[in-house]
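What follows is one structure encoded as structure tokens, with my remarks underneath.
Only one protein chain is missing from this complex, and each of the others stays in its spot.
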């Protein structure tokens, strides 16, 4: 997994029907050698802009949904506690 | 997922039979640390050159088709609204 | 797989229920061209801060758990012996 | 997918039995931020040295074969038409 900051919502009116109702957000990695990398993630746990979140990628992302047919490859699995200062 | 701009169509007359009828496009990532990365994506939602699209990769890409045997690893899942200015 | 050093625990009070009870740690790659890359890994073999560990990624990470529905994409599979000096 | 140029054949007399009879080639990515990256790909559509090909990676590569047990992670899915000048 990687830790990234959620920086904005992403809106896509024209999209696959399979994506209906899913919240997508723009995340940016801070620190480490991947600093500045941006990815689009699906959030189903109620994270918001400014949160530092743990993101899982690949087939694991679909495990966050109850439907293996949804075409996402990145999802928020947790929000890092503010007391975690190393990340 | 990543956001990229569709910059051209890709034509391959000689190809696997499994790819018959599928539209392939060249996409280029803008911004972030992957700026300038190019990938070839499959589009089934009617995106066109110049569109900023959300691209899913890996096994998730095959979820955009109704056939898990098609050998694609990247697909367009949505077109970013023009009002989204952060990406 | 990659070898990385475990540098801290990661706490996430707000997280997916599927992640309950799992230990997450911050790992950092030393040496080679990926030097400085950070990733978050799940540990179920009792590794601790300062250990150099072997990390598997992707769908293989879920093989470390007895539940394919848990959304992790990286896990510790072993602790490198101290006598291994090349890594 | 990515586009790369096939630059040589790869010969491996000592290999897994599962790889018997498969043609492997060295491909090199030109242009974009991954310029110069080399990968080894399996070809079953009759591509040759000098061809610019579309390469799929990950589990999708095995979809090019009729056997999901063959341990390849990259395969040629098409040969780019010479008239495609953007890649």
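Observations on the model:
By letter and in written order, the chains are A, B, C and D; residue numbering begins at 1 in each of them.
Here is the rule we go by: a residue touches a chain if its C-beta (ideal position, glycine included) is under 8 Å from a C-beta of that chain, and two chains touch if they have at least 3 such contacts.
Computed from a predicted structure; not experimentally measured.
The chain not shown here touches subunit D at positions 7-8, 10-16, 18-19, 24, 26, 28-29, 34-41, 58-59, 61-62, 68-74.
Where subunit C meets the chain that is not shown, the touching residues are 1-3, 31-34, 44-47, 54, 56-61, 63-64, 75, 77-81, 83-84, 86-87.
As a working rule, only the chains that are shown with their structure count from here on.
The remaining chains, with subunit B left out and nothing else moved, group by touch as A, C | D. Chains that count as touching both subunit B and subunit C, per the definition above, are A.
Of all residue numbers used at the contact between subunit A and subunit C, under half are used by both chains, marking a mostly different-residue interface.
In whole angstrom, the spacing between the mean C-alpha positions of subunit B and subunit D is 19.
Subunit A and subunit D have Cα centroids separated by 31 Å. Touching of two or more other chains is recorded for residues 34, 58-59, 61 of subunit A.
Each chain pair that touches appears in this list: A-B, A-C, B-D.
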